[in-house]
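Only a single protein chain was left out; the remaining protein chains are all shown in position.
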Amino acid sequence: MIYLYAITTHPLSDGHFCEGLADRPVFWLSYGRVSAVVSALASAVQPTEANVWRHEAVVEALMADCAVLPVRFGTVFLDKEELGAVLAAHDGDLVRDLERVRGRVELGLRVLWDVDDDPEPPNRDSPAGAANALPTGRDYMLARLKRERQRHECHQRAEALAARIHCPLAHLATDSRKQLLVTPRLLLTSAYLVPRGHMAAFEQELETLRAAYPQLGLLCTGPWPAYSFVTTAVTADP
Amino acid sequence: MSQTISRQKEVTLLDLLDRILTKGVILRGDITISVADVDLIYLGLKVMLTSIETAERMREVAAERYAPRSS
Partner (left out) sequence: MPRQDLKLEDKVLGETGDLGAFASELERASSPLPRHVNADSSGVEQGLAKLVLTLIELLRQLLERQALRRIEGGSLTEDEIERLGQTFLKLSTRMEELKVAFGLEDEELNLNLGPLGDLM
């Protein structure tokens, strides 16, 4: 089997590049306009901490020297031919993605806020005050209505606050992705595609925001390969 | 001090897992089917229920091709 780590435009070396999963040598296979960074494997691998770091190490070693598209963990193919066929089918997308990420890194952000009123899980609803009596259908719907309105207000507050953090950072990036309230406490989860040269400015803006919003927790990680900015994705095997 | 470092590692790992397991170039479907604890290729969600036979076949092919040899 062939394990795939990443896609580049061309090979960086002829022989082995480094050691990958199961300490197998990592090398390149070229297919038309792209090259695949691979190693041979006897069986598929589990996403253990060690394996995940090893995969990431391979991708990051490449990052320093060329445009890299990181491939999702656990992507294996029976043989070179199968890999070639799949890459050929997405050739155009891959080439475009490579240009999009060239010279850029991904920086990730998570923002924590204090939610005053945690919305109760849906099925814990009980009409206020009707402790002993069976709730009427109407009581149930009114209670749900109230909860929905609260949820909506909370969401609007979240959007406004998240924008104050996100926009100045997005300004320094070529592209960005964001998601609100992945959990009730995670106000914002976002990723920024930042040219290497802008990283310092980005970190500075981050410090400015930290000082301006001391009630929020800001976690920034990176630089990562551009995981969130790859558009090539298939949802079912061909 | 060391608690901070291990917390940092923990948080970094979680962040990495979120990226490496769900993002990047996706050339395979979503779920790993395991037959008798042997992990095989990822299969799409919509074919999950019908693909156990396929998984069996793949396992046979893989076993044949990659049977351990003496050198």
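Each chain carries a letter (A and B) given by its place in the written order, and its residues are counted from 1.
Methods note: a contact is a pair of C-beta atoms (placed from the backbone, for glycine too) under 8 Å apart; a residue touches a chain by one contact, two chains touch by 3 or more.
What you see is a predicted model, and the numbers here were worked out from it, not measured in a lab.
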Partners of the unshown chain among those that are drawn: A, B
Residue among A:Ala89, A:Leu219 or A:Val234 touching the omitted chain: A:Leu219
Touch list for subunit A against the chain that is not drawn: 17-19, 47, 53, 56-57, 60-62, 64, 107, 110, 112, 121-123, 125, 135-141, 144-145, 148, 182-183, 185-186, 189, 203, 206-207, 210, 217-224
Subunit B residues touching the omitted chain (full complex): 4, 7-18, 21-22, 30-37, 39, 48, 52, 55
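The definition used in the following text is that only the chains that are shown with their structure count from here on.
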Complex interface listing, subunit A residues touching subunit B: 1, 4, 6-7, 42-47, 49, 52-53, 55-56, 69-78, 86-87, 90, 94, 97, 106, 108, 110, 219, 221, 224-225, 227-228, 230, 232-237
Partner subunit A, residues of subunit B touching it in the complex: 11-13, 15-17, 19-30, 32, 38-47, 58, 61-62, 65-66
